[in-house]
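With one protein chain removed, the remaining protein chains of the complex are shown where they sit.
And then chain A:
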Amino acid sequence: MSPPLLSAEEEGGQSNVSLASSSPTMDCISQSGSGLKERNYLGLSDCSSVDSSAVSSLLEEKKNNLNLRATELRLGLPGSQSPEREPELCLLKSGKLDEKPLFPLLPSKEGICSSSQKNVVSGNKRGFSDTMDGFSEVKSSMYTEGNWMFQTASDSEAPESVGQGKFSGNSGMNVALSPRPSGAQPAIMKELPTKVLQQERPRGTNGTSHSPKTASNNNNSSAPAPKAQVVGWPPIRSFRKNSLATTSKNNDEVDGKPGPGALFVKVSMDGAPYLRKVDLRTYATYQELSTALEKMFSCFTLGQCGSQGAPGREMLSESKLRDLLHGSEYVLTYEDKDGDWMLVGDVPWEMFIDSCKRLKIMKGSDAIGLAPRAMEKSRNRN
């Protein structure tokens, strides 16, 4: 049994001082479809064998705005592997601080900044570079693990709502570290943290600055590092965390400031055994959303995924979304604030996000009245 290894080096956040600098990983996060975009939710990522698409997790959101230090995510002692420390921390060499090895959270005080980071890691935890090597093996085992999601769902101690509640917000990381072991579960538990967190790697390496930063641990504060979530920190009751995650998207009022982190809405599809959730804020256009949803639900369609649109067409106006769906039997609709079901694509994107409460992928036959032109055209084609 391999020792649990968790080092989630996340980069791309911001320094404490300035909010203005944008994260270098913004690019890779907002790419649609090109990089491997794994979600952090327990189990949700292995329902299909296709690389999951740009459904983002809260963690990705966090990576854009994070202000936490680059503490590693570990079961045990927080790691010292994080390369990015604010430059100020390296100055913290007061007399009393170097008499005894400091708690590894702040390796800079020890002057370990530039040396290999492995010697600070305690025995059974692997460093970042080790986990990188191990990624490909883990990934292959990931999909044979069986359906993780259903196992938790069947755990009698954990009602579905609890599972959802606890997992959805915290991107699976905390859950991975506070598993619910019972009988057969421990073996899977162990794999899971690595699976969940390993999936971050490729996305990271697709980014512009991920690997070099890891290796050199320079004090470059112009490209600040995002911090991995530390389990149980900040100390907020999980009930409260889950409540706020839900209510933040229910509030109608929008203040002048940029909105809260994530805007998750449920996505249902006729005939699918379960629903999904997407964070609307991670998309900028209908095209992105459409692609993401296609990928997410491709395992359920009968091979008639909507057309990808003509290649080379970068910008799609909203009204052309309907054209995209002509080739498939499905129509994308949403429920707005008033409770009415509307066809996706009529209004500007911003307005859409504001009013969308949930999404539904309807069978074409149910969508009569919503998209008459679409139906006519598909009938004509068939």
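Some points to look at:
Criterion: contacts are C-beta pairs under 8 Å (C-beta built on N, C-alpha and C of every residue); 3 or more make two chains touch, one makes a residue touch a chain; residues count from 1.
One rule holds in what follows: contacts and distances are computed from a predicted model.
Think of the chain that is not pictured: of "Regulator of G-signaling 11", "SEC24 homolog C, COPII coat complex component", "F-box domain-containing protein" or "tRNA (guanine-N(7)-)-methyltransferase", UniProt labels it "F-box domain-containing protein". Where chain A meets the omitted chain, the residues involved are 1, 3-4, 16, 19, 58, 61-62, 64-69, 71, 75-78, 88-89, 91-92, 94, 96-97, 99-103, 105-106, 122, 124, 155, 157-162, 165-166, 169-171, 174-175, 177-182, 186, 189-190, 227, 229-241, 243-245, 247-248, 250-253, 255-256, 260-262, 337-338.
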